[in-house]
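Notes follow once the structure below has been shown.
Excerpt of the complex: some chains, original placement.
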Amino acid sequence: MRIALFGCGRIGSVHAESVAAHPRAELAWVCDPMEAPARELAGRFGARSTADAGTVLGDDGVDAVIVASPTPTHVDLLTGAVKAGKAVLCEKPIDFDVARVDACWAEIASLSPVVMIGFNRRFDRSFREIRDRVRAGDIGRLEQVAITSRDPAPPPREYIAASGGLFRDMTIHDFDMARFLLGDVVEVQAMGANLIEPFIEEAGDIDSAVVVLRSADGALAHITNSRRCSFGHDQRLEAFGSTGMLTAYNQLPTSVRHASADHSEAASPYLTFMRERYGASYPAELDHFITSVETGTQPDPTFADGRAALVLADAANESLRTGRAVRVA
Amino acid sequence: MRIALFGCGRIGSVHAESVAAHPRAELAWVCDPMEAPARELAGRFGARSTADAGTVLGDDGVDAVIVASPTPTHVDLLTGAVKAGKAVLCEKPIDFDVARVDACWAEIASLSPVVMIGFNRRFDRSFREIRDRVRAGDIGRLEQVAITSRDPAPPPREYIAASGGLFRDMTIHDFDMARFLLGDVVEVQAMGANLIEPFIEEAGDIDSAVVVLRSADGALAHITNSRRCSFGHDQRLEAFGSTGMLTAYNQLPTSVRHASADHSEAASPYLTFMRERYGASYPAELDHFITSVETGTQPDPTFADGRAALVLADAANESLRTGRAVRVA
């Protein structure tokens, strides 16, 4: 399968490596307005580079595209790729505006598009094991879900400005994780705070939050976020059910523990960077995408999953503004 | 110090044992309308028993009283004991009605009362270590607190009916724990659910909840509650700060772990009963009370702490009813 990549930033590089390492895939193009880094990334994997999306979409040798460009470009690239008959793996969020997402779907729905949204955390082995065991009944009826998600360090000021806000930029992964375990969510309550970086507050955004969700079948979930975490990438999941609990706590770089007169059982800091913590989820995500395309099945998470997470982000923002619990249709 | 005990139920027995085991205390009276069990409990520790509170409060040989009777009797006993010049250790909550609590205080305030409220979890070694280390600056500025509190099994129907509801009966410990770490709380948001026992819903109460709090200095906290937990008493505390995190997770009856073809590192279920999990906190609480009385210092948690937790419970109930975040004066 020949794959084209839009966007050669941090996440684009991750995808390029996954494609190069996949036994049945080949990186055909890297497309980015920034020609030099696109050329550099393409060169590492024997691909061609261009700043022109039309060239890529017009190449009949391209089977699929990965959209890892800035969020505002997602809808156009996704729409164009579907119209050109390509399968699409699109990074989250689809867009910051639900109306625009809906318009996009209206335009492509009749084309039976093969579209997957890049919620890579669904492919983390630990989180997936929890989902599978919850479904298998290992903890009875699922009653509560707790998601802890803290980034090692806040992004720079410019990133915040273009991020769409904490809920659409960072929490969106957690909204999807809640839906991965709980299915549809019907109520959202949010409380936020500014505790970390003044420039985030100046940008009208928050850097810390707790969001509480109610699922369609009555279970509760809560998400804890921070833009900074001194001890690494704090990524935890807890599923509590009528007969037991499944947890996936943080991961360590080695199994080494240290004991001394000061402490015992001290480990290294948790995995610090997104690429360390979720390094294995990207190739697994890509493999699911490729296998789905090859077998003609719809990949998962779907466009609808991408939309649903965005709706929850909007509801959380409304709750933050009004102090009220917000019902989600 | 000669101590009288009001109430010979489950928690009264715990206090009686703590008094008997304390090197500087003696159990003088057990007072309860149920004469037979009062006599039985008193007999175990060489104390006298009566159904008449006046007899106890009129005994000049009694230095202090422990109020462990049903909640509706707390205010009268506490007031009477203070007027009789006794130091008082009163179980939580002071009363279900804040107005009545305020009236109680108005009546006794001028007497310089020595009153301590029985939030025994403040005397749990692990939770106290976290509080002390937070104050010592071990994790920088405190930004978020997470409290998980699940009881092993729901109480019987009759208990629920008289309990004052989840927030005033069970969460009140967690509200106090939040205040123990965070100080004053200014905003409360609550979401509840009925997932466990129909009779709880029929009683107009909830059995599962998530409550989110904002402290006066801007930090966030959340509390997770369930009335049932298959794997024991789920009692956890997490304090997240600008430079680190302190956690106290569940406790095990032994250090034994089992590995087999099915699993590895399996421990026994967590400590199941309140008396196992918090067994050591009651004597520590009593020791603090006795030492405070002996040294003429005000014991802690105070009457005001007891009131503050009740105010948070009321605010959580209002948030549950209205779906709104509730400001606390």
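Going by the order they are written in, the chains are A and B; count residues from 1 in each one.
Definition applied: a residue touches a chain if its C-beta (ideal position, glycine included) is under 8 Å from a C-beta of that chain, and two chains touch if they have at least 3 such contacts.
Values in this document were obtained by computation on a predicted structure and should not be read as measured data.
Given 2 placed copies of the single sequence, how many copies form the entire complex?
All together, the file's complex is an assembly of 4 copies.
By our rule, only the chains that are shown with their structure count from here on.
Per the centroid of Cα atoms for each chain, what is the distance between chain A and chain B, given in Å?
Here chain A and chain B have centroids separated by 41 Å.
Where on chain A does chain B make contact in their complex?
It is residues 140-141, 143-144, 146, 148, 150, 187, 189, 191, 193-196, 208-210, 212, 214, 218-220, 222, 224, 226, 228-231, 234, 240, 242-245, 323-325 of chain A that touch chain B.
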